[in-house]
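Can you read through this structure? Questions will come right after.
Omission of a single protein chain aside, the complex is shown with its protein chains in their original locations.
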Amino acid sequence: MGRVVAALAALVLFPLIAPTFYVYVAALILVTALLAMSLNVVLGYGGIYQFHHGVFYGVGAYAVALAITKGGWSPWIGFIAGPFAAAGAGLLIGWFCVRLTRLYFGMLQISLGSLLWTIVLRWYPVTGGDNGIHDIATPVALRTVGGAYYFILAIVALSVAALYLIVKSPFGTTLQAVRDNPQRCEAVGVDVRRHQLIAVVIAAYFAGVAGVLYVALERSVFSNMLFWVLSLEVFVMCLLGGWYTFAGPIVGAAIMVALRTFAGRYTENWTMVIGVMLILLILFMPEGVLGFALQRLRPAPAADEG
Amino acid sequence: MILFVVSAGLSFVLGVLRVPNVFHGSLYMIGAFSAFSIATALAAHPGGFWVALLLAPAVAAAVGLIVERLVLSRLYHREHLMLILFTFGVMLILNDLVKLTWGPDYRSIVPPPALQGSFSLRGLPLPRYSVLLLIVGPLVAIAMWLFTHRTRIGKIARAAAVDRETVGILGIDVSRVFAIAFLVGCYLAGLGGALVAPTTSITLGMDHTIIIEAFLIVTIGGLGNMWGALIGALLFGVTQSVGLLIWPQFSIVFPYAATVIVLLLRPTGLLRSVW
Partner (left out) sequence: MLRVDGLHKSFDGFRALNGATLRVDAGSVVAVIGPNGAGKTTLFNLITGHLRPDQGSILFEEQEINALAAHEVCRRGIGRTFQIANIFPKLTVFENVQVSVLAQQRKSLDLFHRASALAIDETSAILKDTGLLGRARRIAGALSHGDQRILEIAVALGSRPTLLVLDEPTAGMSPEETAAAMALIVRLSRERGLTILFCEHDMDVVFSVAQSIMVMRQGRTIVQGPPGLVRANREVQEAYLGVNDA
């Protein structure tokens, strides 16, 4: 607990000492970290192959963007509505997908997500198609990097706390059991499909929150948020950090965003760097950075207590 | 038809090696860019395009083989999720390598004079290049069928798809068969790219779009089933054409919608899958 407080304190003080660009990067890391954490609810804890998680991120972001620009809603209301739109998408898509086993779940989700992507891509008048929507009228207080940063920090901290409680609740424990052995769960009376569906909806909701925060930071949305490549990158973040740990995705997101931002300064080919890193990871460290570190640090299991 | 060639390669690799090859799309792109280079280099010679059509896929196949021999073959026993992520990593690398080799601008080549223009079929224009594709597609299908049913290696590949361990116990060098099978799949990807090169602009984003379409086609056809890939590709192509007629702005929505409908009704694909 002490470590968490210290980390929070560091994050709060950060903008006071760091140059604006780094604050911006930190904010981006926070948003991406939340997105990765939301995926890990279903991936690491639920064992579900959510291949197109980016859909919910995009839906949340576009919902806010459209509510503000086309609907003329107050941004604050838009911020609240966005995640619910994403959760709704999660319910709809999830309902169709949880009836299938792992791989087919993933494929159906990709097809549904890609369908949504094509619609967003081509519906130029409404969604801005390829260009996306820009200069969204977010609240004035959030238009400075510092303002956006603190808002994002607050929401992300709350979200992560909520996710922690969820993972530690009976729902979370049962979800892990479903991941390990769905057949056994059925035999003890757990409705596996309902459980998975609820997990997908929760993950979608928080992905929507991340999407809303992205709009708060960038004041734009892009159609590639719904493109499968982004989704797979989020997947990679979870793997990179360690998907059996709670904080792993945060580490993964931080590394990926940092790499992209800073490696991008030195070479145009930072994607290659990510590719190489990914391959090395799979070959040598499949439990991810955090998973690996924890394994080294944790002492051997205690002897029988009697 | 191009979709079929690419999807057939993906489906074959998926069926025999159980590898969902995400960088299959990158090989398609490499095939297109290689065709561009070869055709441009041989522009003075009359048969240049045909040479490109034969050699460009070989480039793609060579790249695929290098990856397979170096790293992929060590990973066959890992779970599918890891294979997907691994091949995704390779895709990222190949994408940048292509950018380094050919630069970020898009390229284009024109088909040879013999294939330009169109025939007239009862008053309807039939582009000559499309006729070529209509011939090549079934040729590929027949060639694949012959390969898997008539040659020794093909039959072993089919057996290995169903039961890898037993084939290994029989003393057959499974790894060599896998390498050859993978080579075939990659060649098909490159061939698709070479075939598509004259019809569209050759860009860096080609790999991203083609791979998702190929995967969806393979899934709706039945994983690992080549005839399924044919049906899937036809479905995809036809719905896109219909879309162009009815609602041009949203033409690409149609095939994706069709895919969704098929998967909702038959999640494991229209034909039997090897999995």
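The letters A and B name the chains in turn, as written, and every chain counts its residues from 1.
One rule holds in what follows: contacts are C-beta pairs under 8 Å (C-beta built on N, C-alpha and C of every residue); 3 or more make two chains touch, one makes a residue touch a chain.
In this text, all values refer to a predicted model and were calculated from it rather than measured experimentally.
Trainee: Just list which of the chains on display the missing one touches.
Mentor: Spelled out, the missing chain touches these shown chains: A.
Trainee: Which of A:72, A:125 or A:189 touches the chain that is not shown?
Mentor: Of these options, the touching residue for the absent chain is A:189.
Trainee: Residues on subunit A that touch the omitted chain in the whole complex?
Mentor: 165-166, 168-174, 176-177, 179-181, 183-192, 194-195, 198, 244, 301-302, 304-306
Definition applied: only the chains that are shown with their structure count from here on.
Trainee: Measure off the straight-line distance from the CA centroid of subunit A to the CA centroid of subunit B, and report it in whole Å.
Mentor: Using C-alpha averages as centres, the distance is 32 Å.
Trainee: In their shared complex, at which residues does subunit B touch subunit A?
Mentor: Touching subunit A from subunit B are residues 71, 74-75, 78, 80-82, 85-86, 88-93, 95-97, 99-100, 208, 212, 215-216, 219, 249-250, 252-253, 256-257, 259-260, 263-264, 267-268, 275.
Trainee: Which bits of subunit A are touching subunit B when the two form their complex?
Mentor: Contacts found on subunit A: 49, 96, 99-100, 103-104, 107-108, 110-112, 114-115, 118-119, 121-124, 227-229, 232, 235-236, 239, 268-269, 271-272, 274-279, 282-283, 286.
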